[in-house]
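Only one protein chain is missing; all other protein chains are in place.
What follows is chain A.
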């Protein structure tokens, strides 16, 4: 027994050594190495077409940004940077507004097909909604789409860009060689942004929806012809596939569905886990050449989980939702660079002037001046500096007051704007001034103000408390109208003042028009000023950027003088990266956020 066991052990040791020596390399032979970087984003990628109503989300657009190219992109200022390597555009005339887009030579899809005017035409056709001839009709009883057959037969590009300005190009753009020329039916000053959209491969869309036997060139040509001729027989299936054919949560079996025309190409996508982008060998035309061979974007929803993943080296760049806890956790990490920044959403206080409340002239028998004095008095009590100091500085030490209703802090024209727009009047709390204004107005104090805010948002609860406390000293009784349904109550006149955020998705100069124009869609407080309207009308046909800023300054002067409301701060954001792994990460306020300069990222060491 003993001998047998010793023998076995001896044999086994020898065998074990052999096994270890023999098997060890075999197990790892399949791991291929290259330069790679993992970053985190808080939502999973789910659509290759980021233009559709469903797919239009930052989570998709960040990824799309790395696998596509564009006529222009946003840097971290945020300013629009033209990208002539991909294509150029020029304004041929102001009236009618005519723009010529020209593709650079050598721009091609990752399957080798050239990016052509057919792709540009498809982008116009889809995102302008020019050919959409059916809208889904839903049976309110059952939720069933009643006209499914009609939709299947008709044309319906379900784009999120419809109404974004491209709809003003009602005629089919003219194609000339490698360029297309668009003519707007009305003047539109933000034309630069209107067509800066992701392209969807025309040939693939055609092959997938109409004729899978067509060659790539034939398919692209067929799309161009169909658009030029308005052939709904072809556009119908094309639109259906464009709208939903590119939805994906995991890697599609057909590589045509994830064609790239940029520095990276999607090579792996696992549902709710990660997406991997690999350098596109066919990207030869531009200067955004990838330095890192493989970028993996992992989807981590929980902010603290992202911080711990950063600490554990599983990801190297994160942009979690900024809270005091997250910042504390980040600051405790070695070798991590934390960039606190401003996001593109700005917090502001608006006063309602058409609800019969204290800020409505109607309350005082139409005495506009009296109402204005009361508004000014109230705004003077808003402790903007204190709000920044107590609520925002802990999250973004460099935070400053946002003093403009129309221009993003740091963007071109902001400094001139805040110097001239009259916001300085409200920089400090002025209780005495407010009392004097109320006395001048001759209203009986206390003045009751219904103040609405998002009850479920702790920061806004704090803002409300600071404001209520300060306003009380000047003779206002601020009534707590905090509400969880504040979003749907906006504009219903149930409140006299409200604090919430406007989110900017672009630097469009006319984006503020909807808020301040008397009939604008975002005009929720009944503000109407003919001068402002006239200036916006003027802005709508003013193409010179300098003159645009001058007009915006004129507009804001009136807004601040009218005591429309005050802006308070930009939402704080945070980007953190492991500086022993990667360098060159620069956060940006607008989508694609920190991804904007991915070609400048470098691996360290």
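Keep in mind that, in the parts below, a contact is a pair of C-beta atoms (placed from the backbone, for glycine too) under 8 Å apart; a residue touches a chain by one contact, two chains touch by 3 or more; residues count from 1.
Everything that follows uses one rule, which is that contacts and distances are computed from a predicted model.
S.K.: So which of "Cytochrome c oxidase subunit 2", "ABC transmembrane type-1 domain-containing protein", "Lipopolysaccharide kinase (Kdo/WaaP) family protein" or "Carbon-monoxide dehydrogenase small subunit" is the UniProt name of the chain that got left out?
M.R.: "ABC transmembrane type-1 domain-containing protein"
S.K.: Decide which residue listed in A:254, A:369, A:448 or A:484 touches the omitted chain of the complex.
M.R.: A:484
S.K.: Just name the one of A:93, A:253, A:312 or A:519 that touches the chain not displayed here.
M.R.: Considering all chains, including the one not shown, the answer is A:312.
S.K.: Return the single residue from A:337, A:522 or A:579 that touches the missing chain.
M.R.: Final answer for the missing-chain contact: A:522.
S.K.: If I consider the whole complex, including the chain that's not displayed, which of A:196, A:323, A:462 or A:511 touches that chain?
M.R.: Result: among the candidates, A:511 touches the missing chain.
S.K.: For the chain left off this view, which of A:271, A:445, A:465 or A:518 is in contact with it?
M.R.: Considering the complete complex, A:271 is the one touching the chain left out.
S.K.: Extract the touching residues of chain A with respect to the undisplayed chain.
M.R.: 5, 8-9, 12-13, 15-16, 19-20, 22-28, 30-31, 33-34, 36, 38, 44, 46-47, 52-55, 57, 136, 138, 140-144, 158, 160-165, 190, 244, 247, 249, 268, 270-274, 276, 294, 296, 298-302, 304-306, 308-309, 311-314, 345, 484-485, 487-488, 490, 500-506, 508, 510-512, 514-515, 521-522
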